[in-house]
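The complex appears here without one of its protein chains, the remainder shown in place.
Moving on, here comes subunit A:
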Amino acid sequence: MGEPKDSNEPERAEPGPEVTAPSTASGDAPPNDEAEHDAAEHDDATTTADAPPPEPKSPDDAPGDEDPDRPDTADEPEESGAVDPTAAESRPEPTSAPEAERPDDDAPAPAHHVAHHAAHREPREQPPSAASTGGLRGWSGLRTLLRPRLNTSQLIVAVLCAALGFALIVQVHQNQSDNLSSLRQSDLVRLLDDVTQRTQTLEKEQSELTTTRDKLKSSSGSQQAAIDLATQRAEVQGILSGRLPAEGTGIRLTIKQGTQVVGAATMFNVLEELRNAGAEAVQVNGVRLVASSWFEVHGDTLVADGQPLASPYVWTAIGDPDTLAPALGIPGGALAAVRNTGATAEVTTPKKVEVTATREPGTPQYATPKPAATGSGS
């Protein structure tokens, strides 16, 4: 029985480990087969060979349905009382095996086998739908496969399948969640190099962009500073030139004219005194007095900057009241001269005075700004 089995093995070897092993095992079996009909490891399929010869299984009976016939073979992987395990095994490969099998028939009970084969040849020669050959064929085979059986081997297989399913899901999850930790060192090094190169490129770009931004910022910043400075200067110049109204601490001087017109020079004296004392904005009776202001007397009327003034003349001057008030009151000063004309003068220091009169500064007609001197110019 050894050789026929060996001749079978080349076909078995190709399918895979599980398939080759049984065939080698079956090589060991033959001595037992003659003794008993229960070999250790053959299928229900093989047991079909042992069914009484006059009962070839109906073509629709898959070998798996043999179970009712052989109580031993309730467990599919276990006892198959294959008398001719080789013949049974050959059935899954009818195309290649049968010729090799026929010599086998001689080894075990020859007559038995001949009868078996004679009986089984017909089913085999029936249309291919006859799935009575060994192994589990077709959907019935699948059905057999799926029939639940509870025994140790099935449990072992179930445990292994559970482990496989578990490991499969774990690996899938692992693969989805974290890619880097599963890479090899060489892959990681390559990845690191790529990332480093990209980092360098990006850093260079970043420094360039930062420089550009700083340049733009500084230019706009200096522009902004210039604008701020110009605005500030405009305010200052506005106040000083009389273009803008101003408010602040200062004094209010009320001069009530007497019988005599207060002279232009007297009025101008007051203005000068105020300026000397640091007045920054001065107005009288709604006329803003600036650098180019003048006083004149037309007949009986005092005129300032072309506007006639009427008594009482109310001066408003913004400055330090503690300087302005005493300055006006200097003996022999401006107010003394005013009083000499017969007018009364009164100085008050309200908390806040407002100089609301404004005037538009005129463009100089003759004077032009002198260009900035570079070095020692004349």
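Everything that follows uses one rule, which is that a contact is a pair of C-beta atoms (placed from the backbone, for glycine too) under 8 Å apart; a residue touches a chain by one contact, two chains touch by 3 or more; residues count from 1.
Assume contacts and distances are computed from a predicted model.
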Options "RNA polymerase subunit sigma-24", "Small basic protein", "NADH-quinone oxidoreductase subunit E" or "D-methionine transport system permease protein": UniProt name of the undisplayed chain: "Small basic protein"
Identified contact with the non-displayed chain, of A:160, A:216 or A:330: A:160
Touch residues of subunit A, complete complex, unshown partner: 12, 14-19, 21-23, 25, 41-46, 63, 76-77, 88-89, 91-92, 128, 134-139, 141-142, 145-150, 152-171, 173-175, 181-182, 184, 186-187
